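Note that this complex is displayed minus one protein chain, with the remaining chains in position.
Note that the chains take the letters A, B and C in the order they are written out, and that residue 1 is the start of every chain.
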Amino acid sequence: MIYDVEIVTQRKVATDCYRLDIYAPEVAAAAQPGQFLMVKTSFTLDPLLRRPLSINTVDRTRGLVKILYRVVGRGTSLMAGKKLGRRLSILGPLGNGFTVPSKGNFVVVAGGLGIAPLFFLVQRLRALGNEVAVFYGAQNRFQLLLIEELNNLRVNLFTATNNGSSGHKGTVVDLLRVQGIPPAEIVYAAGPPPMLRALSGLFREAGVPRAEITLEERMGCGVGACRGCAVRIAGEEGPVYKRVCADGPVFRAEEVIWE
Amino acid sequence: MIYDVEIVTQRKVATDCYRLDIYAPEVAAAAQPGQFLMVKTSFTLDPLLRRPLSINTVDRTRGLVKILYRVVGRGTSLMAGKKLGRRLSILGPLGNGFTVPSKGNFVVVAGGLGIAPLFFLVQRLRALGNEVAVFYGAQNRFQLLLIEELNNLRVNLFTATNNGSSGHKGTVVDLLRVQGIPPAEIVYAAGPPPMLRALSGLFREAGVPRAEITLEERMGCGVGACRGCAVRIAGEEGPVYKRVCADGPVFRAEEVIWE
Amino acid sequence: MRPVLEVEIAGLKLKNPIVTASGTFGFGLEYEPFVNLAALGGVVLKSVTLNPRQGNPPPRITETPAGMLNSIGLQNPGVTEVVEHFLPELKRRRVKVIASVAGETAEEYELVAGRLAQAGVDAIEINLSCPNVSRGGMAFGSDMEAVRSVTGRVRAVSGGLPVFAKLGVLGKDVVETARTAAAAGADGVSLINTLPGLAVDPKSRRPVLGNVTGGLSGPAIKPVALWAVWRVYKELGLPIIGMGGVTSIQDVLEFIMCGATAVAVGTGNFVNPRLTMELAGGLDQALSLEGVQDIKELIGAAHLGSER
Partner (left out) sequence: MRPVLEVEIAGLKLKNPIVTASGTFGFGLEYEPFVNLAALGGVVLKSVTLNPRQGNPPPRITETPAGMLNSIGLQNPGVTEVVEHFLPELKRRRVKVIASVAGETAEEYELVAGRLAQAGVDAIEINLSCPNVSRGGMAFGSDMEAVRSVTGRVRAVSGGLPVFAKLGVLGKDVVETARTAAAAGADGVSLINTLPGLAVDPKSRRPVLGNVTGGLSGPAIKPVALWAVWRVYKELGLPIIGMGGVTSIQDVLEFIMCGATAVAVGTGNFVNPRLTMELAGGLDQALSLEGVQDIKELIGAAHLGSER
C-alpha cells in the first residue's frame, strides 16, 4: 500500500499540466478506475501532507502507473520539478472506484482535469466492448488532454471549449443541454464542483438511471481515519458526513448534498 | 549583498565533504579571507534559515566563489543534493575577515573543516610573498582536504591525523605541542571549539604576539541585527556578548571567554 | 543485548513508548493495512461522545507551514458503537487501548467514561479541549472548576484504570491545569492538544475552514509541546504522554528526555502511515547506538544539570 517509487517519465502535456509515469507494479496490478494515490511531494516537512491524485491509467505489462495533474500550488509545482529517476513516496490504490459493468451503453462527462480518473474508466469500459460516449469540456483546445488516446479507443467523443476553439462553444454542461444525454445504463462525471452540481441537476431532470460522480476534498490521512475529507451525503436518517477517501471518492450523484 | 546564483560545479572531495563552485562575480571581487556567506538551502519553508558557510576561496577572473563544507544535517545534505545548473540564494560577503599584513612570517592552524576559511587566507598571504607554516589536523588522511593545493602554494605543511595515516599521530594541538609554534607575527586558527580553546591556551603560554581565530555560532540574520550569534568576549568593562556575524567571525584568541 | 523498551506509565504497562494520538488514528483498524497494532505500545482512540456526532462543515483540513489545521468537530459514532463494534475487534488484536472521552457537559464525560471502563479499555484519556456548552463554549481545560469536576467524575467511574487528562496550552498555564487535574484524580497528563489557529484564502477572502478556526498540529508545534512537557515534568513530576509533531526517532527521544514516558504520534501518521511501527521498531537500534540499556534511563534525562 505504501511504496517508494521511481519516476520513469514526466512530460508537460499543456500549460501547467503534466503526465507522470511511475514504476509501481503492485499498484498497477491492483488499481481500479476512480481510485487515487496519496503522493508525498517533498522530503522535507514543508509541504507536509500528501496530495491526493487520481490514477490516470496503468500499464500492467510494464508495471507503470500514470498520473495526470495540473500545477495549482506548492505541492504540484514541486512534483513538476522532479526529473526522471527521482523517487516519490506513494500510498495506494485508495478509495472506491467507479462501477464497471461488463455490458451496456455508457456516458462519460469530463470537465478539465476530470479527465484524469475518467480516462482509465473509459479504457476499461471499452476493453469490455461497451459503447461509450465521452463529453469533454475545457478552457480551450490546448487544455483538452488525451484526445488522441481517446480517439484510439474509438469512443464517441464530443468536446466543448469556452472559447470555441474545439467543438461546442461553451461548457460541457451547455453541450449536454444542447445535445441531450444519450441513453445509458450509467452516466459518469468528474470535474470542478460547480460543474458536478449543475450536472447532478441535469441528470435528475433527464431521468438518468444511475449517475456516478467523483468528488474532491482536502485530505489528511487518505485512509479513512481522520474524518478530514467530509462531504455531506443524504443518508437514510438525514444528512451525514461521509469520507471522500474511504467512502468515495465516487458517489452517486443524487446522494450528494451541495452546500 | 544578496544574489541568486548558479551552481557551476559541485564535487565530493571526501566522505561527507563537498566543494561547491558558484558564479557570483560581485562576491568574488569583494570577498576577504575569513568572511562568510549565508546560504539558503531550500526553496520551501523547511529548513527555514540560511546556513553560514565560509568563503573557501574565489576565482576573480572567472567570477567564482568556492565553498567547502561537510554534510552534518538537513541543510547541508540538501546542498549536497543540488546538481550543477541549480540556483542558490546567497548573502555576502559577511563579517570581518583575518588581518592580512603585507609582510612577515605567519602560522596557520587548521582542524578539520577549519581549512575552509584558512585556505583563502593562506592563498592571500602567499600571494603577498609571505612565509606561511600550515599545521593541519584531521581524523584521517582522506579527511585532509586541499593538500595538493596547499603544496602548490609552497607552504611549510605539517599534518596530523588521529590514526596516524598521515603526519603526526594525534591532534594538531598535540603536533604543535611537540613541534613548538614557529616564530610568527600572527598565528591564525580555525576548527572545532575544543581545539580552539586548547590552542588559545597554547598561544598564551607560547607568548604568541597576535592570534586570530574564527568562531562559529548558530545564526539568525547573519547581518548583526538579531543578536542570536552571541559569543562572550572580554571587554574593557567586563565580559560582553559580541556578534559572531558582525563583530567576527574572526576574533583575537585572548579576548574570547570560553564557557 | 537488546535495550529494554517496556515502560510503565501510571500503572499501565506498554511494550514500548509509542502510542497514537487521539483523532489521528481513528479506532486503529483504519491503519491495519500499514501497521501491526500489536507492535505498538498502545492505541489511543478518537475521542468518543455519548451520542454519534456529525462534526463540523467542510473544509475541515488545511495545510500550514510544517503543520495542518483541522476542525473535525469530534465526528464519532458514539460510545455504544465503539463499545459494541470497535473494542471487541481491538481486544482480539491484543493491543493496549486508551479510550479518549469527550463531552459537552461533565455528566456526558462521566457517562461515556463509565461505559468505556466497563467495556474493558486499558486506560482513559480525558479530552479537556472540548467546548463546555454550559459555559458558552469555553474549553473545559481553561476553567479550573470544570477540570476538577470532569476529572473527578471520570476518575470515580473508571475503577482502577489509569486516567490521563489531555491538555492544551492556551487559556490557563499548563502547569496549573495539570496540577488541578492531578489533584482531582488524574494519574497522568497527555500533552499537548492542538493550538488554536486560522487560515484565510486570500482569493475568496474567507477563512479556509468551514468552522473558521481549527486546531494546529504537526512539526510546527513540536517546540511548544516540548516546552509543556518539560515544565510539567519539572514542576509536578507527573507521568506524561507527550505529543506534538513527532515524525522521527529523534523527536521521540526529545519528548522522552523532556520527561514523557510515552510518546504519541498524530499528524505524522498522515505523512507516513507506517510511522508508529517504524518508530517502535527503530528505537531498538537508536538506543543500542547510544549505549542505552533501558529507555527508562532517558525519561527526563535533559533535566539533569538543570535545577529541578
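The rule is short, and it goes like this: a contact is a pair of C-beta atoms (placed from the backbone, for glycine too) under 8 Å apart; a residue touches a chain by one contact, two chains touch by 3 or more.
Bear in mind the structure is a predicted one, so any value in this text is a computation, not a measurement.
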Displayed partners of the chain not shown (whole complex): A, B, C
Contact partner of the left-out chain, one of B:19, B:50, B:70 or B:124: B:50
Absent-chain contact - pick from C:128, C:167, C:182 or C:195: C:195
Hidden partner chain, residues of chain C it touches: 64-67, 69, 142, 169-171, 173, 195-200, 202, 205-207, 212-214, 216, 218-224, 226-227, 230, 245, 250, 253-254, 257-258, 298, 301-302, 304-306
Chain A residues that touch the omitted chain in the full complex: 45-46
Residue ranges of chain B at the interface with the undisplayed chain: 1-2, 40, 45-50, 89, 91, 217-232, 239-241, 246, 259
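What we mean here is this: only the chains that are shown with their structure count from here on.
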Chain centroid nearest the full-protein CA centroid: C
Among all chain pairs, the one with the most C-beta contacts: A-C
Farthest chain relative to chain A (centres taken as mean CA coordinates): B
Inter-chain centre distance, chain A versus chain B - centres from mean C-alpha coordinates, in Å: 55
Where chain B and chain C are represented by their mean Cα positions, the distance between them in whole Å: 46
Separation of chain A from chain C, taking each centre as the mean of its C-alpha atoms, in whole Å: 36
Touching two or more other chains - residues of chain C: 65-66, 219
Junction residues of chain A - those touching two or more other chains: 45-47
